[in-house]
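Mind looking over this structure? Questions follow.
Some chains omitted; the rest stay in position.
Chains here go by letter, A, B, C and D, matching the order in which they are written, and residues are numbered from 1 within each.
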Amino acid sequence: MTRADLTEKVYEAKRAKGLAWKEICRKIDPKASPVLLTAALLGQMKLEPAEAKKAEQVLGLPKGSAALLAEVPYRGPLPSVPPTDPLIYRFYELIQVYGTTWKELIQEEFGDGIMSAIDFEMKIERLPDPKGDRVKIAMSGKFLPYKRY
Amino acid sequence: MTRADLTEKVYEAKRAKGLAWKEICRKIDPKASPVLLTAALLGQMKLEPAEAKKAEQVLGLPKGSAALLAEVPYRGPLPSVPPTDPLIYRFYELIQVYGTTWKELIQEEFGDGIMSAIDFEMKIERLPDPKGDRVKIAMSGKFLPYKRY
Amino acid sequence: MTRADLTEKVYEAKRAKGLAWKEICRKIDPKASPVLLTAALLGQMKLEPAEAKKAEQVLGLPKGSAALLAEVPYRGPLPSVPPTDPLIYRFYELIQVYGTTWKELIQEEFGDGIMSAIDFEMKIERLPDPKGDRVKIAMSGKFLPYKRY
Amino acid sequence: MTRADLTEKVYEAKRAKGLAWKEICRKIDPKASPVLLTAALLGQMKLEPAEAKKAEQVLGLPKGSAALLAEVPYRGPLPSVPPTDPLIYRFYELIQVYGTTWKELIQEEFGDGIMSAIDFEMKIERLPDPKGDRVKIAMSGKFLPYKRY
């Protein structure tokens, strides 16, 4: 069983049990971010061993799944560049439109360096709006300055 | 003069005048988002005609620049896919790591549809942190449900 | 069973039962657009739960298919860019020939923004013509203006 | 002067004269489709010699432009595949989402063949709508059956 096979099984188990990601995540670890846990279930992050066991139970995954869920995965599941799925593509479009702006404004504020995608966290929320609710995404990453040597 | 030529001139004028993007934006329109204005100066958004004239003045751009800055640009300036610049690449990496998670969590919350990258706004801030300051990016886009017909 | 597997089964069931898409769609939901329903059966849209159950019945699909048909799919099934199939390629060719024209004329009429591909609908019809019947495609998408902020 | 150079000059002349495509097209040939004429001015269609001369005049293009505008161009101006500009990309997305559906429904109705992108015409209109005006695109292409031999 590869990690990609396991991701397939996670989707199937979730569908068969009629569970939402939110519920699954709450059962696995109510204190951890559902963004992080969902990413792990989809093969992009690792779970702590106890969480992994919980996930195996909650979803009724095949034996051995917990060990795999607790391993660091090979990241990057998208089947094409750029991604064809419209929801995911919009983020790629934001890079095209705002990428050079992010570079200018972040480096003007912080100096030469990057926003870490490792020491990083994010939150997704619903922002009620009379003209149509909005998706709010808040992310923060540690600024890492290029080292002088 | 193409829009890409003009972007080159904007960079040169900024460098020659020793201005920061923040200052330039404040002079062009203190009430507009500096993210939006910077993106426009870099050829990815359009300025309102009055702002465009202001920008021509502030940066001492060649005559005719205002008209070009007030036009809708052909968006997408990055010279390669994925982008090689590390600051910009990290956002691409986020799509690889979190793309499928965004899809699952947003569509679980809102139903089938996408977060608009058009009816969209964003803010970039410094988040002071004793372990190293963080870049905070908050974005919100209108949720657009797929139309049934 | 992945969504791609299910699409294969839909093609096989349709072939085995000798049904046309039109008939299948009429049986699933006579009031919904056959374009929308066919796209859903091919794994690019989702069906309402009741429609999905109907589809499972009408086509004699394996148990569990309804749940999968009612899920939001990962969109984008084409195996190459650009598509090699001549019927589909012609639409890609239209983008090459008319893409910049669409941009100019739509943005001249509506301002900066896009035609939504989400709040979108389309119809395909036969246009009788003595010199050879024509395929008529009518599409409409909500104009989404870029938000100022 | 290559055709791409001339397209640059058309954009510049239009901007300098403050003309809309609609006005330019009306002056060149009020009976021809503005979609066709704009595509020609952008280097994707050819103008009739008289139209080309008119275009040279109306836009004040350099001598020799008319001859170039009346020539068949090398079609396909987009700098990347898929196109990065959001307005144009949405059409590419439609191919990803609906391409296989078009294939099924058109070939079910007409038999094996394609919708011509050559014996083809299109119209772009504003569709007023209280929930937000819509872009309406109507296209028709002759159905071309695969020849048996």
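As a working rule, contacts are C-beta pairs under 8 Å (C-beta built on N, C-alpha and C of every residue); 3 or more make two chains touch, one makes a residue touch a chain.
The structure presented is a predicted model; accordingly, all values stated were derived computationally and were not measured.
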How many copies make up the whole complex, given 4 shown?
10
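FYI, only the chains that are shown with their structure count from here on.
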With centres defined by CA atoms only, which chain is the most remote from subunit C?
B
Cα centroid separation, subunit A vs subunit C, in Å, comes to 29
Distance from the mean Cα position of subunit D to that of subunit C, given in whole angstrom:
23
Starting from the mean Cα coordinates of subunit A and subunit D, work out the distance between those two points in Å.
41
At which residue positions does subunit C touch at least two other chains?
45, 74-76, 78, 81, 103, 107, 113-114, 116-120, 144
Given the complex, residues on subunit D that touch subunit A span 82, 84, 86, 89, 93, 96-97
Under the stated contact criterion, what part of subunit C meets subunit D in this complex?
20-22, 34-35, 38-39, 42, 44-45, 75-78, 81-83, 85-88, 90-110, 113-117, 119-120, 122, 124, 126-127, 129, 131-144
Enumerate the contact residues on subunit C facing subunit B in the complex.
32-33, 36, 45-46, 72, 74, 103, 107, 112-114, 116, 118-121, 144-149
